[in-house]
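Quick one: the structure is below, and I'll ask about it shortly.
With one protein chain withheld, the remaining protein chains of the complex are depicted in position.
Up next is chain A:
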């Protein structure tokens, strides 16, 4: 850190604010995790206490791992999230490149049309989507979810990525053209690496809603073998009794993969590889 520009009080104040924010943000997660290791009575008697010898219990995790096919749910969620993100990023980036790079009739209109999806929630079309999925025989397949989530994520992806792609130096793309690179190679080898931080942002934005979604799995893919983790966890929440141990354990487990994905993407966010390209 540059000493000349940072005096001590400022540094302390900034850190205090950041630490306070971190504590507030992490508190619910912390409560969920500690309670997942406690007996049911202890959860209700002292929700904020750490588990001790008396109250420690793995009963929640045991229920979760025994009940249903938890690892399958895990795997389903993972497949749906990763494949959807892949398609969102691939098609989003391609559309964004076309909008940012090529002058054609209706370019602006096309951009507006693609961005419209940001404002209209996809759930409004649930009935029509279900009809289509039934007609195409995709109900109760992971593809049903992947297609819907890809459609849901594309508008914002196109919007954000096209803004970033407009910033990529024209000279660099033109140098590639003069050297005989195809438009595909210009896209994949020159442009994509330079918008990697934006891609990571889009991925993070889309990942959480997809991972947590309950609506579409419930409607489009409720069958046992394609259940996602969020849907699978619902068996513990009844109308009259809820198995809190199991719910909290399931939630704690569900955090892990998202965290892993987040770490992957945020490394991309931080890595600035644009330096040296221009200027």
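Brief remarks on what is shown
The rule is short, and it goes like this: a contact is a pair of C-beta atoms (placed from the backbone, for glycine too) under 8 Å apart; a residue touches a chain by one contact, two chains touch by 3 or more; residues count from 1.
One rule holds for everything that comes next: contacts and distances are computed from a predicted model.
Here one chain is missing from view; checked against "Sugar ABC transporter ATP-binding protein", "Monooxygenase", "Succinate dehydrogenase / fumarate reductase iron-sulfur subunit" or "Cytochrome c", UniProt names that protein "Sugar ABC transporter ATP-binding protein". Checked against the full complex, the candidates A:175, A:208 or A:223 give a single residue touching the omitted chain, namely A:175.
Only one of the listed residues, A:10, A:167 or A:189, touches the absent chain: A:189.
Touching residues on chain A toward the chain that is not drawn are 169, 171-172, 174-181, 189-190, 193-194, 273-279.
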